[in-house]
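What you see is the complex with one protein chain gone and the rest in place.
We just call them A and B in the order they show up, numbering each chain from 1.
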Amino acid sequence: MATVGRALLIVAFAVALYGVGASLYGAFAGGRAWVDSGRRAVYALAGVLTIAFAIMEIAFLRSDFSFDVVATHSSTTTPTFYKATAAWSSQEGSLLLWVWLLSVWSSLALLVTRRRVREVAPVATAVLLTFASFFLMLTIFFAQPFTTLAAVPQEGTGLNPLLRHPAMMFHPPMLYSGYTLFSIPFAFAIGALITRRLNAEWIVSTRRFALAAWLCLGVGIVLGARWSYTELGWGGYWAWDPVENASLLPWLTGTAFIHSIMIQERRGMLKVWNASLVLATGTLAILGTFLVRSGILDSIHAFGASTLGVPFLILIGAMVLGSVGLVVWRRADLTSEHRLDSLLSREAVFLFQNVILVGLAFVVWWGTFFPLISEAVTGTRASVGPPWFDKYIVPLAFVLVALSGIGPLVPWRRLTWASVRRGFVLPALAALVTVLALLAVPGAWMEPKAAAFTGVVAFVLASVGQELWRGMRARQASARESAPVALAGVVRRNRRRYGGYVVHAGFAVLLLGVAVSSSFQHARDISLRPGQSARVDGFDITYVRATARAASEKISLGAVLDISKHGRHVATLRTTRGFYPSQDISQGIVGRFFGGESESEVGLRAGLGRDIWTVINPNLAPLTPIIEQGNRTFRRAMVGIMTGPAAKRQQAVAQLYALRDAAVTAVARRFVTSPWPADFRFIVSPLATWIWLGAIITFLGGLLALWPAPAAARRRVSAGYAARVARELARTTQ
Amino acid sequence: MDPSRKRRIRLVVALTAALLAASALIYTSFSAGSDEKTAGQLLDGAVAGKTYTLAGTVKDGSVRRADGVLWFSVRDPHRPVAVRVRYTGIVPDPFRAGRGVMVKVQRGAGDLFVGEKDTMVTKCPSKFQVAPPRPGSGGPASLT
Partner (left out) sequence: MIELLVVFAVVLAVVAVVGAPLRRGAQGLDPDAAARAELADLEAAKEAKYQEIRDAELDMRTGKLSDEDHRVLDGELRAEAIALLKRLDAVRARVGADAAPVAPPPAVG
């Protein structure tokens, strides 16, 4: 079936190239039939790539080690759940996933818009298929997912143990969905610029895809952060790692875009800004993909130096030059229809928010690429770390969150003093009360920035709560409904508005969790024997007993810890460190079971008040002498078997391996029977869980904003306003 | 004042503010950045009291842990030299001999460099370039 997979990639490449030609020919000379054929090429591409992707998935699930990518990223002992995700743990598989998702989302976008944006869509189709052609070219010539092995191994290398986490099942597909969905407004923007159809229609048609992209990319980013917090043994969730930053960049500019397009929809303003933003977002999405694949920046995530850097650079260069050229070429068609009425208006708040978001993106971009920039400027590669990022990100984030509370209170077009009195008093009071209440919390004002930020968050939450309350009351006044029904009704009829407000509230909660957990965190590294205790932030942590488990997949050495406070039991934590067998036989018959990859299982007690987090790092040095003795003993036995009678060799080898398994288990058990001090890291983080809760609220708000209203309800509402305006029209024309 | 003139003034003020902010950011990045050096470059020219980012591969057989301190050596990719590092703090899960590592260090005595706490980053193991296991190598990894 590998042959089928390879052939299907070539078929897909041909279809993509045909689709580019047909769409462009149809748009400028050939007419509707060729345009439709080009669009259908996208549907066909999705179908072909679905089959190809399924072939790869089936190979992983069946542990078909004739596939090179399966042999090097999976094993028979990998759980089925992770066999499925192993498909995109490799360079080759992840590229195939990317182009498959691109084809699926592009098909959806073109299906939904097939009777609209008729001049723009063919050019957009050509752009999307150009992206698909590029990625298919990579999978055919540079990183082939269907390469087979001449000699098929009995066992695979296995999935990197760090990737054996539920978040890793969804993190890459969500990230890539975000990147590929952002390609859609990018492509339509290119189409609009080329065909000079730069008014409302193309924006309205692709707005939902931009929002879906924002949502998927955001979920992917949060899943990555959650994986880092619960899987990696450092206790953090964000390290300003280059690949983390690369996914954040398009999310920041995408956030700016989904706000500023509202201004263009309403007032025909910011056309140059919006065109530049969406083109930048699409380019940054490809840049993010490039950073992970090229190895150009050192990152724990990077796939390592590869040959893909040059093709990606060429594509990104073309996108940047093409985007700038198009915007400059069409600047006459991008003039605003109106001007800003007032600096005190929702339009102005959105504009200011956009500037902050672009500023954040610039800071992140500069810090991420600084090693390359410094090398180009000074000849020496230098890097900046988290303190540099925090110096600029923190104040900008502060302002951003404040604006997310101010925006909902400010009407479109102009704000009056009466509006300020009606809208701002309650949220401002909530902020003040919160800040004063914190004076009563011991130690709260030792971190004044975090305390002040809490006040800003209170402002945001009060502002959103006030808007929901007033909306509910307004509906009750007209529809005579109960409070819950009225609230549901007003939200259902104004999903975009209230979905956005919920996003603001969730984001404020998320950043509050970040601010407080990082400002008031207590961390301690300590070495403990069973029975010994340590104190961290008022909690007494006792190392109760050591644990050891030897299974076919890994050896786990761990600890059971008792957490108590003021003599009262709070929690029992279990943490382990897993050691996977290595394929390197030079480490010895016994030694290789302790010499492969290792990963931590975090002990975590999460709560609304605080998280208690721990990892163990058992030092294997005390086992070294016994492991080396085992290596020598079993090597001598193996030599003896190999030089002995051939007839009994197979049986003898099988017996030897059984003895070896028992020996390895016994060696691991020594951690329990004769325990030695193990190193622990303990972290107590207040409000850390609010990060994840805030993220959930944010994305629920995004879903609400994205969800379309039923068509009948839309027509009813629209018809009502149409009738009113029609009456006005009739009066003015009489 | 003429509205278009007012708009032009606002634009100029905004652009100037943005330019000043960007300049401050760029300036501080060059002063706050720590140079990435190989082991050989550190041995040749590292001065005490300055922080460098050491990048290289962990030397086989050099890793030792004692009393919460990690000792290891980092090889130079181009020369047959290595520096010894004394490090405390978070050790990333993928850390092991033969892997790429980056850590902030300051010069100690001789060829010893003291790692800054919690600054170590390791390269993700490049499994994507590892040769597949030979059939029948090492026996079945089966433990009951």
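Structural remarks
Here is the rule we go by: a residue touches a chain if its C-beta (ideal position, glycine included) is under 8 Å from a C-beta of that chain, and two chains touch if they have at least 3 such contacts.
Source: prediction; values computed, not measured.
The hidden chain, counted over the whole complex, makes contact with A. The chain not shown here is touched by just one of A:K391, A:R496, A:R549 or A:K565, and that residue is A:R496.
Within the complete assembly, A:P411 is the residue of A:P411, A:G531, A:G607 or A:G644 that touches the hidden chain.
In the full complex, chain A touches the omitted chain through residues 1, 3-4, 7-8, 11, 15, 18-19, 22, 29-34, 36-37, 40-41, 43-44, 47-48, 51, 115-119, 197, 199-201, 204-205, 207-208, 265-266, 268, 409-414, 416, 418-419, 422-423, 467, 470-471, 473-474, 477-478, 493-497, 708-709, 714, 717-718, 721-722, 724-726, 728-729, 732.
To be clear about the criterion, only the chains that are shown with their structure count from here on.
If each chain is reduced to the centroid of its CA atoms, chain A and chain B end up 24 Å from each other.
Residue ranges on chain B touching chain A, taken from their complex, read 3, 7, 14, 18, 21-22, 25-26, 28-30, 32-36, 53, 55, 64-65, 67-68, 88-94, 96, 100, 102, 104, 118-119, 121-130, 132-144.
Residues 65, 68, 71-73, 77, 90-91, 149, 151-157, 160, 162, 232-235, 239, 241, 298-304, 306, 339, 355, 359, 362-363, 366-367, 370-371, 374, 377-378, 380-385, 387-388, 391-392, 525-527, 550-552, 555, 581, 583, 585, 589, 592-593, 597-600, 617, 619, 621, 653, 657, 660-661, 664-665, 679, 681 of chain A are the ones touching chain B in the complex.
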